[in-house]
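In what follows, a single structure is set out as structure tokens and then discussed.
With one protein chain held back, the other chains of the complex are shown just where they sit.
Coming up: subunit A.
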Amino acid sequence: MPPSDIHVRFEDVTKTFPGRGRKDPAQQVLRGIDLEIHRGEIFGIIGQSGAGKSTLVRLINGLEPVTSGRITVGDRVVSGLSERQLRAVRREIGMIFQQFNLFRSRTVAGNVAYPLKVAGVKQPERDRKVARLLDFVGLLQRANDHPEQLSGGQQQRVGIARALATDPSLLLADEATSALDPETTQDVLSLLKQVNRELGITIVIITHEMDVIRQIADRVAVIDSGHVVESGSAYDIFAAPKTPEATRFVSSTLRDRPSAATLERLRVSHPGRLVTVRVQDRPAFQNSLSVAFLQRDVTADLVFGGISELQDRPVGSLTYSLTGGEGSVDELLKQLRADGFDLDEHEGASR
């Protein structure tokens, strides 16, 4: 990827919040972060609360200064800029928030107009722009209402319109759907997708919900205790998570892997060896499995699993209870592994 296609770059970035004494010691929330966010993509950052992801996104527009390292947005190094210099940078970066953070003292139109006023855009031009933005988010007829008259989803739409007012090329979304119900979350996510596809705006979305990542992210970074533990295309992380943290997030949304309690129950009702096979995007995946079972004369009972779609490709896993003659299951597993299947045997099963 040529350097110009990298929109945001983190180089060995750390962030420590200074303490205020013995009872409140300094806290290092981010350590050695290296990230490259490409122009035009939706980049998801997932982590549990307290993992440092909200701090990470605030470093991009300088709401929080870095402790060390370098952050580049476009061709511009933004880490180390003064508050005054950052103001110009921030006008090119939109931001939306978990609690929307709308101005209660202003109307819907007034909220969207605010960044334009700050940027010194004059009245007639401002009104035109506000109308266009409200139309884009589907709230033109609510222009003169106040935020508290709107539902949560509508308030976030106003937040999005406000964030887009100064035609930013980058949008930061900090837990933008965490305060919304599932249905409204869908609406806001599809609006964000529209922002990305139609306006070509790069989106960095912070979330603790893997479902959000599954629905809109092109690429993902998994953050745990201040480190990026895994990053890559959303499909790769879903199809083959490498770290325990990523695996936990993936199974939290796909629910394709049996939990310990489920395994316990399965062992009682199924005497065979319990093996989980990761679904792969290969031709005749299911068929090649069946053929292998037949060839080795192994009885495979499908006991658990789930298949979902991500970026038009299948992800998930299937858990079988395998029974067969002396050594046949071992040979089957060996053959499948050799054929590139990703297997996981749950130990402790009765033989």
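Note that a contact is a pair of C-beta atoms (placed from the backbone, for glycine too) under 8 Å apart; a residue touches a chain by one contact, two chains touch by 3 or more; residues count from 1.
Note that contacts and distances are computed from a predicted model.
> Which of "ABC transporter permease", "RNA polymerase subunit sigma-24", "siroheme decarboxylase" or "Multifunctional fusion protein" is the UniProt protein name of the chain not shown?
Result for the unshown chain: "ABC transporter permease".
> Which residue, A:A26, A:V77, A:V118 or A:L294, contacts the hidden chain when the whole complex is considered?
If we include the chain that is not displayed, A:V118 is the one touching it.
> Of A:H7, A:R90, A:R219 or A:R257, which sits in contact with the chain we cannot see?
If we include the chain that is not displayed, A:R90 is the one touching it.
> By the contact definition given up top, give the residues of subunit A that touch the hidden chain.
So the residues of subunit A touching the missing chain come out as 61, 63, 83-84, 87-88, 90-91, 93-95, 97, 99, 101-106, 114-115, 117-119, 146, 162-163, 165-166, 172.
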